[in-house]
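One protein chain is absent from this view; the other protein chains keep their places.
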Amino acid sequence: MNLSKSVVYTVRVEFGDCDPARIVWFPNFFRWIDAASRHFFVECGVPPWHETEKSMGVIGTPLVDTHAKFVKTASYGDTLQVHTSIAEWRGKSFVQRYVVKRGEDVIMECDEVRIFAARREGDTPGIRAVDIPEAIRRLCE
Amino acid sequence: MNLSKSVVYTVRVEFGDCDPARIVWFPNFFRWIDAASRHFFVECGVPPWHETEKSMGVIGTPLVDTHAKFVKTASYGDTLQVHTSIAEWRGKSFVQRYVVKRGEDVIMECDEVRIFAARREGDTPGIRAVDIPEAIRRLCE
Amino acid sequence: MNLSKSVVYTVRVEFGDCDPARIVWFPNFFRWIDAASRHFFVECGVPPWHETEKSMGVIGTPLVDTHAKFVKTASYGDTLQVHTSIAEWRGKSFVQRYVVKRGEDVIMECDEVRIFAARREGDTPGIRAVDIPEAIRRLCE
Partner (left out) sequence: MNLSKSVVYTVRVEFGDCDPARIVWFPNFFRWIDAASRHFFVECGVPPWHETEKSMGVIGTPLVDTHAKFVKTASYGDTLQVHTSIAEWRGKSFVQRYVVKRGEDVIMECDEVRIFAARREGDTPGIRAVDIPEAIRRLCE
């Protein structure tokens, strides 16, 4: 049972995304996953974070935990599809799930725990978790 | 029991490593961890991959699986220490463990499964896992 | 007079492309320009570099010189168009020209001098310039 919409984010793999072994340098997968995460919320109708900061104090959805499996390699010239959904809503966090595919081939899978964050004021720059905004959750279901 | 050496890789967090929430954009942690991974082997006396490619066919240690926990945030101006070790040797893979600290504070923890890879020849660019080279393993213990 | 085709490469600006000032962190423009450079050749029918390496020894088109003007800022949520052309062919180099626009607004302009490079063998990894391959030049005009 999938409790959320599923949204696809498309990625073109570029020469500069690849390392001397001529395959995607793995931190770039996390770059694309982070873009897919935000793209998911945008497609669900959630405003950009600088607007939600004003309206509800939410500055973004930073990571708490991530677990990724790298199944096949990819290289430049490939087009990848990042299939994104919310696998679970918790009290102050949620699990966002990604399957990165090249057509039918699974390239990488990733489960992330993210929070909705507000700016923590004080001497040290920081952030704090807030309850999952109902308005945002409803948009994603 | 720690079966391997522990090596520290030092990181200066830069302005451009931070996102509009003014904290480290998380894919950069994986950039540093990947550098710490190679730095570990270099400190143990393993030659650069373009030399091991010639001597034993090994082109690098790509990721198979990674699991990371983000404990505290970091921002530009911070200096981080990435403590790196090998937590486990398996047949064709190994677990590389990272604790990213800012002095005494733990910022992030990560366990990776990596393989030693050789180039796979053929029509499609690719890589394949090889047995863990004994010469490399001995250098790391 | 424009001596070459003009090709457009489209970029979505992501959250992680922006810095704490909430504008695109400028090295990302060069990432996009580099992708636009290769995209230009691909659109003109030039094969990927790992194929040209086999067929004519060309491993890519590294930069010799770049001059960029940053006219307006961009931020996440923007869609940018990188208009790419060859402004001049020289003996062993060429000038590749980029205009990055957001609709009608010019965001950034860049003129690059690039060469066609082959791998230089020897003790030190390196590259060397080769004459502009006629076959490639014809495809771009």
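Quick notes
Think of it as A, B and C in the order they're written, each chain with its own count starting at 1.
Here is the rule we go by: contacts are C-beta pairs under 8 Å (C-beta built on N, C-alpha and C of every residue); 3 or more make two chains touch, one makes a residue touch a chain.
Computed from a predicted structure; not experimentally measured.
As for the chain not pictured, it touches chain A at residues 15-16, 18-20, 22, 25, 27, 50, 76, 125. Where chain C meets the chain that is not shown, the touching residues are 19-23, 25-28, 30-31, 34, 49-50, 59-60, 62-70, 73, 75, 117, 119, 125-127. Touch with the hidden chain on the side of chain B covers residues 12, 14-16, 22, 31, 34-35, 38, 42, 48-50, 60, 76-77.
The criterion applied here is as follows: only the chains that are shown with their structure count from here on.
Interface chain A/chain C: over half of the residue numbers present appear on both copies, so the contact uses mostly the same residues.
To fit its Cα atoms onto chain C, chain B must turn through 180 degrees, a value rounded to the nearest 5.
Centre to centre, using the average C-alpha position, chain A and chain B are separated by 22 Å.
Per-chain CA centroids place chain B at a distance of 31 Å from chain C. Separating the centre of chain A from that of chain C, both taken as means of CA atoms, is a distance of 28 Å. Counting partner chains per residue, chain A has residues 22, 31, 34, 49-50, 60 touching two or more of them.
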